[in-house]
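In what follows, a single structure is set out as structure tokens and then discussed.
One protein chain is absent from this view; the other protein chains keep their places.
After this line comes chain A, so read on.
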Amino acid sequence: MQYFKITLIRSGIGMTGRQNKVLQSLGLRKRMSIVYHPVSPEVAGKIMKVKELVTVAETDKLETKKEIQESRRPPKGFVVEKKVLGGSV
């Protein structure tokens, strides 16, 4: 099944009540939040109402909240080459 991956890039603050209600109905509350909706004319119509505020991608698999968080985690800055067994070196 195909999904729209919708990311809120620009805040809806100060936009029309109608656009903010559409964002609410899509489940977009904060900037950079991601929601998935199945590809359908209804959802496409909603996205058209807020097209200046969001980016859209088409995908076939859903991401959990944890996976989204993991993909956003910055690199740790080090690489573990070899683990020493037995604790203290």
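FYI, contacts are C-beta pairs under 8 Å (C-beta built on N, C-alpha and C of every residue); 3 or more make two chains touch, one makes a residue touch a chain; residues count from 1.
As a working rule, contacts and distances are computed from a predicted model.
**Student:** Between "Histidine-containing phosphotransfer protein 3", "Trafficking protein particle complex subunit", "Large ribosomal subunit protein mL60" or "alpha-glucosidase", choose the name on the UniProt record of the chain that's been left out.
**Tutor:** "Large ribosomal subunit protein mL60"
**Student:** Across the whole complex, list the residues on chain A that are touched by the chain not included here.
**Tutor:** Against the missing chain, chain A presents residues 2, 4, 9-10, 14-15, 39-41, 44-45, 47-48, 51-58.
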